[in-house]
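Let's look at chain A:
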Amino acid sequence: MPEANPMMPHLARIEEIVAETASGDVKTFRVQFLDPEVPFSHLPGQCAMVSVLGVGEAMISISSSPTRPRPLELAVKQVGRLTTRLHEMEPGDVIGVRGPYGNHFPVEDMKGKDLLFIGGGIGLAPLRSLINYVLDNRGDYGKIDIIYGARSPGDLCFKRELYDEWPAAPDTRVLLTVDRGDEDWKGAVALVPHFLEQVHPDPQGKVAITCGPPIMIKFTLESLKKLGFADEQIVTTLELKMQCGIGKCGRCNIGSRYVCLDGPVFTLAQLKAMPAEY
Partner candidate 1 sequence: MPVNEPHGAAQAAAPGGATAGARPGTAEWEPRIIGFCCNWCSYAGADLAGTSRLEYPPTVRVIRVPCSGRVNPQFIVRAFQKGADGVLVAGCHPGDCHYSTGNYFTRRRLQVARRFLEYLGIDPRRLRITWISASEGQKFADTVREMTEEVRALGPNRVMRDELWAAN
Partner candidate 2 sequence: MRCLERKDLRAFLDKLASTASLVAPVREDGVVVFRPVPSGEQVELDYVNPVRSAKEFFFPQTEVMFRFLPSPMASITPVEPDRQIVLFGIRPCDLAALSLLDEVFLGGDYRDAYWGRRRELTTLVGLACERPDESSCFCTAFGITPGTAEGADVMLYPAGDWLGVEVLTPKGQALVDGALPGAGEAGEAGERVKQEYLNRAVPLGERVRPGELSKELDDRFDDPYWEEASRRCLGCGICTYLCPTCHCFLVTDVAKRDDGVRLRCWDSCQFKDFLLMAGGHNPRPTRKERTRQRFLHKLNYFVHRYGRYLCTGCGRCVQHCPVGLDMATVIADLRGVTQHA
């Protein structure tokens, strides 16, 4: 939505911080805009430009569903300067948020179809927005399978939803896997793409939505092809370094597409038409 000055962030207070992983390298930040009138309504898959004043900005995918708009939830893995500073913050601290940016998952086109989610690590964050959106509009969608993997059981994010909420939803399965288990782990031990092949979903009437680290995506796409999914049935979301989020800074282009404007959500068919620079 056009604004007077799209580069100006809105101040938002961190209400609550939830450590998602055992090591604490992923935290969910629940934030409220200081000015409740701030126009910010997103769709699943969209991102926000998050400011830590004094450090800078980074594009973060929104992990809350628009059906539960406030507080806004941002699940962030600590990797660089900005995310490290963000992780040091405490409830009550104020950050900047602007957006939402980018396109969103094709929630209209998905209506009536079965959905197969395949997430890895922090890659579940954007999928979570869509999963909760779909569950809140349960009647519009078919069966839901959520395949999710992490390096270890401690690295699985959004545990309450994984273990309690989602499996309890009608016609919804949650299938977990880890690269390395521990003594308490009863579930699968396999890399996500292998696990996906073991689960062997039938592509008929399905849309596969995947997000995770680049190497997981690469092999997951191969596995999906093996299982017979068409390029148009596969949806993924990309991450690229961004500075403005609004198509000016010239950074996040892949060919003539800007991830911030035309993405981050692409079907495999679209990706295949783009240069492999991501």
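Before moving on, here are some points about what is shown:
The criterion applied here is as follows: a residue touches a chain if its C-beta (ideal position, glycine included) is under 8 Å from a C-beta of that chain, and two chains touch if they have at least 3 such contacts; residues count from 1.
These made the cut because all candidates are chains of the complex that A comes from, given by their letters.
Note that the structure is predicted; figures quoted are calculated from it, not measured.
Although all of 1 or 2 belong to the complex, chain A touches just one of them, candidate 2. Chain A meets candidate 2 in the complex at residues 1-9, 11, 51-58, 79-83, 89, 92-96, 214, 239-241, 243-244, 246-251, 253-256, 261, 275, 277-278.
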